[in-house]
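A single protein chain has been omitted; all remaining protein chains appear in their positions.
Going by the order they are written in, the chains are A, B and C; count residues from 1 in each one.
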Amino acid sequence: MNVLAQSPGLLVAVPLAGAAISFVAGRRRAPHVAITTALVVLTLAVALAVHVLDGGPFRYQVGGWGAPLGIDLVADGAAALFLVLTAIVGLVVTLYATAYFRTDDETAYGHGLFWTLWLFMWTSLNALFLTGDVFNVYVCLELVGISAVTLVTIGGGAEALRAGARYLFASMLGAMTYLLGVALLYAATGQLDMDVLRTTLVADTTAATGLALMIAALVLKTALVPAHFWLPAAHGSAPSPVSAVLSSLVVKGSYFVILRLMLDVMPAGYLPGVDIVLGVLGSAAIVWGSVQALLQTRIKQLVAYSTVAQIGYLFLVFPLARHGADVLTLALTGVLVHALSHGLAKGSLFLGAGSLMTRFGHDRIADMAGAARSAPALTFGVALAGVTMMGLPPSGGFGAKWLLVSAALASGEWWWAVVLVIGGLLAAAYMFRLLSVLLVDAPTELHASKGDIRTEWLPLALALGAVLLVLAIPLVSDLAAASNVLIHAGVTP
Amino acid sequence: MSTYLVYTAGGVLLYALGTYGLLARPHLIHKVISANFMGSGVFLILIGLGNRSPESGPDPVPQAMVLTGIVVTVALTALGLAIVKRYYTATGLDNLDDKPSAGGDR
Amino acid sequence: MTAWLPMLVPAIAGIATFALGKSRGRARNVVNLAAAAISIALVARLVVHAYNGTVISSTIPMLPGLGLGMSADLLGLLFATVATVLWGVTLVYAIGYMDHATDRARFFGFFALCIAAANGVALADDPLSLFIFYEILSLTTYPLVVHTGTPEALAAGRKYLFYALGGGAALLVGVAWLAVIAGQTPFTPGGALAAVSDRTAELRVIFALLVAGFGVKAALMPLHGWLPGAMVAPAPVSSLLHAVAVVKAGVFGIIRLVNELYGPELATSLGVATPLAILAAVSIIIASVIALRQDDFKRRLAYSTIAQLSYITLGTALCSPLAAAGALAHLAHHAVMKITMFFTAGSVYETLHVKKVSQMPGLARRMPLTMASFAVAAFALAGIPPLVGFASKWMLGVGSAQSGSVWALIVYVSSGALALGYMVPILTSALREGDHTPARGAESDPRMLWPIVTVGVLTVVLGLTAGLPGSPVHWAMTAIAPSFGGWTP
Partner (left out) sequence: MGDRRRFPALLPLLASGGVLAFVGRAVLALPPTASGLAVEMRDGAKASGIKNVVTAVLLDFRGYDTLLEIAVLMLATVAVLSLREDPAALSRRIAGRAGPVLGALTRTLAPLMILVAGHLVWVGSSEPGGAFQGGAVLGAAGILMVLSGYAQPAWAGRRMVRWVLTVGLLAFIGVALYPMLGGGSLLQYPDESRKNLILFIEILLTLSIGASILSLFLASASATAGGERP
């Protein structure tokens, strides 16, 4: 069996099998199942990335039928990046969760079903990053949605249930809207495969309406302002490992589909004005999310609003994509680097926030003074993650900001660069508001239980990854060049 | 008016009703039911539009999509009802507009 | 690879310091001192190479089409030498000063990282690399400024960040814009932008953005607001970072910008040099006047720093070879003089808790060696021959006259008088009999005393040897000459 060529199929089947096995394994053995699965999936994701780097994007025909009869998976550079990101964050979160969900209470944390739910979510994220079929996207989105909503409520508190319910209804609205879009698109074109659609799509009211509905639904799922209303509560009240996954990975799933629909499937200008609208909403998200983050008094709410802001950056690629292949290359590489660095940094921040909350026994920022002395590794992790959030060198966030600013300046539409700079400064403002409290010289009595090595150091490890990402930008550029968006735009690697 | 349009128009109408209900009705059970309206609306649209070719018979792909969609909707509905019920037991509230009085989870 | 080492060695020392943790103090001191010694040796070797005409450089790919580059040329090495040598001296001083302080691992770790960043700024081969290390310098200084964790320190830190990040944002846009229109532009004596020199409007805006970025650390008015406040940091931080590494990174950026990115010719023809010169001249006068009125010792020194930094900016902006060389020499000279003064301020505070000029009577009797070193540095700063400040100020003055900017000469001369005006009262106050008289001769901890004496002596020695090859003056002229088309003094 050629693992490299089979990696797309295995990347879905293996975590799915892990989910099923963890369910029957029982609460004691489920964490081991999850860790084993995480290691295998990481290996597979790297294998897929290597395969793409070697031979360019490839298609994987599930069932051997091939589109349009069957469903094809698409492994290109962009998908590989998201898969590897998911695998890295996933592994770290899995290890962290083994310390976080240590409880002997039979009913706590959803009866020990966290592991099964989490592996289902991982499966669905992998499937979402790989799928080349617009209806299959719907099934994947539902898998993501159901697992995400449930994981939010797994802590069982009233606040979490309320956030989960809100999230669920947003998710339902998104799902139904997306499916309606698919119905119209299929009725107009008779096709479901993205690549077939790319080559056959012609101007048509029904198809355009369908695609517009699909994009609107995905925007809702990605929580782009003003459709972000469900996110802060959900990400803020979920258990911390869950928040980490939601913020760093789940929003990227639906975003990735938008990216492919907007830049690969649809010819330029197919939905006139939508690219600009997305850019403007992205800018609004950057400003609004940052300002809200600045006003929060609870640590996880701050981090959650920061996600609202950081999602905005991802949407700046769409208006920039209209300015030719060079600008598109810069902008696409920029958002990919941003997605990676934000994924790592936000994972780190939520895990770190969780550890700080466990040690302090509360989540009020104002009362976390003195953490720098009693929990230096955690504070350092928050600081490093902050650096990449602000887009300061040397960090992945800097690489992303640089690439996007360059793209904006090269396109002549310099105002996007202004938005980026303001976003960075606002990020600095809210991150230093948090950091300066942690650095205050104050005698503190932290929670008696000393931090576990996993809860202390794993957040720092992720943050370090986000910083060191700056050295991997050439690799990311190579993978970006091996993405279908750029290849179909005529950029030769 | 062709037959397929009747089904489709019914679907669109159901979908629009569901959208209104999901957004406007505060009661959580109403919201779950409205989402089911939307789902049924889409299924009708899919079936209706998939039946536009009398000579080659109905297109099986929308039918397969609908079957998958039904299962997914059942799953969503089950989850929705479970959360609504759990929320009601925890707070005594049946809507999201009122804030739960005491507590929070941490 | 060799070109990276002056940056990497302190960086590794910094990380090792964090790893050693708070308890292993002796190991920490050994690691840091050894790293300083190794760095000095490495820089010395690079200087020998550079004097012999081989510039060692190396670039690694980072962003698409752009690399991270290090190049050990004479200009950069001058700054690297200043930073590295004074790091060694300051380390000894800091070990004494921080003897009873808390969180020393954090302190020495970030201290070493700052030096790494400063050396990165010094040897950066292109605007992007310079920008990256410049920002790292901002970030690694922040924990040092807020080190004590007091509300005052945190407020100063916030202010520092506000300025530094604002400047950084301007710099980012400027550097990115430059990269968009010109691609990778390694610093080249005389200018690197010949290919795009016709895009005058854009180049003017970029120049303004870059000056705004560098101007923050160079404390160019009105961007100086952070500096007096940041003096709440522990004395070794003020000494090394706010007299040597941080502020000098700003003026060094301006030197690179004018001489080796735009080039004096382009900077003059674009008409961007003169506004910069005027801004610097105004800063010199205003800061000197404000310094006259400060009673707080470190604040007075801080305003003096602002004035002296603008000497360098002004000399550079005049775009005349002798003034530019004088500016570069003054970068080194001012570092030696100002570090002596900040060491003194730290010593008198740590030993006697004296913070204000008006509390000083008796100090000269109590700490004669310390105050004697201070006196030498103070006179040097005012430009009294044959001390170190004289040589560079002479070059600046003659250079401005040569370039036809007599007004700049007047600024230099009058500010020399003002420098006497704010330095002499410190000395007279210390010479008076007063509170501190009784315990005669009780100097500070020797680990603090001897570094002060060392840098004090250096101000004399460097002044006396200013004419010899290898002195900062000679070095600066050699490094600047290529920017002016093979000018020979």
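Keep in mind that, in the parts below, a contact is a pair of C-beta atoms (placed from the backbone, for glycine too) under 8 Å apart; a residue touches a chain by one contact, two chains touch by 3 or more.
Because the structure is a prediction, the values reported are computed rather than measured.
Chemist: For the chain that's been dropped from view, list the shown partners it touches.
Modeler: When the entire complex is considered, the left-out chain reaches A, B.
Chemist: Tell me which residue among A:88, A:187, A:225 or A:458 touches the hidden chain in the full complex.
Modeler: In the full complex, the listed residue that touches the missing chain is A:187.
Chemist: One chain is left out of this view; which of A:81, A:95 or A:139 touches it in the full complex?
Modeler: Considering all chains, including the one not shown, the answer is A:139.
Chemist: What residue numbers in subunit B mark contact with the hidden partner chain?
Modeler: Residues of subunit B in contact with the hidden chain: 2, 4-5, 8-9, 12-13, 15-17, 19-24, 26, 45, 49-50, 52-54, 56-64, 67-68, 71-72, 74-76, 78-79, 81-83, 85-86, 89, 97.
Chemist: Mind listing the subunit A residues that contact the chain we can't see here?
Modeler: 1-2, 6, 9-10, 12-13, 16-17, 19-21, 23-24, 26, 60-65, 68-71, 106-107, 110-111, 113-114, 116-117, 120, 123-124, 127, 135-136, 139-140, 142-143, 146-147, 149-150, 153-154, 180, 184, 186-188, 190-192, 204-206, 208-210, 213
The rule we apply is simple: only the chains that are shown with their structure count from here on.
Chemist: Chain contact graph: line, ring, star, complete or other?
Modeler: Per interface graph, the chains form a line.
Chemist: Give me the ID of the chain with the smallest distance between its Cα centroid and the all-protein Cα centroid.
Modeler: Chain A is the most central one.
Chemist: Can you tell me which chain lies farthest from subunit C, using the average of the Cα atoms as each chain's centre?
Modeler: B
Chemist: Distance-wise, how many Å sit between the C-alpha centres of subunit A and subunit B, to the nearest whole number?
Modeler: 27
Chemist: Measuring centre to centre with CA averages, how many angstrom lie between subunit A and subunit C?
Modeler: Here the centre of subunit C sits 43 Å away from the centre of subunit A.
Chemist: If a residue has to touch 2 or more other chains to count, which residues of subunit B qualify?
Modeler: If we look for residues of subunit B contacting two or more partner chains, we find none.
Chemist: Would you please write down the residue numbers of subunit A that are in contact with two or more other chains?
Modeler: Answer for subunit A, listing residues that touch two or more other chains: there are none.
Chemist: What residues on subunit A touch subunit B, complex-wise?
Modeler: 135, 138-139, 142, 145-146, 149-150, 153, 155-162, 164-166, 168-169, 171-173, 175-176, 179-180, 182-184, 186-187, 192, 237, 357, 362-363
Chemist: In their complex, what parts of subunit A are in touch with subunit C?
Modeler: 329-330, 333, 372-373, 376, 387, 390, 392-394, 398-399, 401-403, 405-406, 409-410, 417, 421, 424-425, 428, 432, 436, 439-442, 470-471, 473-474, 477
Chemist: Which bits of subunit B are touching subunit A when the two form their complex?
Modeler: It is residues 15, 18-19, 22-23, 28, 31, 35, 38-39, 41-42, 45-46, 49-50, 52, 61-62, 65, 68-69, 72, 75-76, 79-80, 83-84, 86-87, 90-91, 96, 100, 103-106 of subunit B that touch subunit A.
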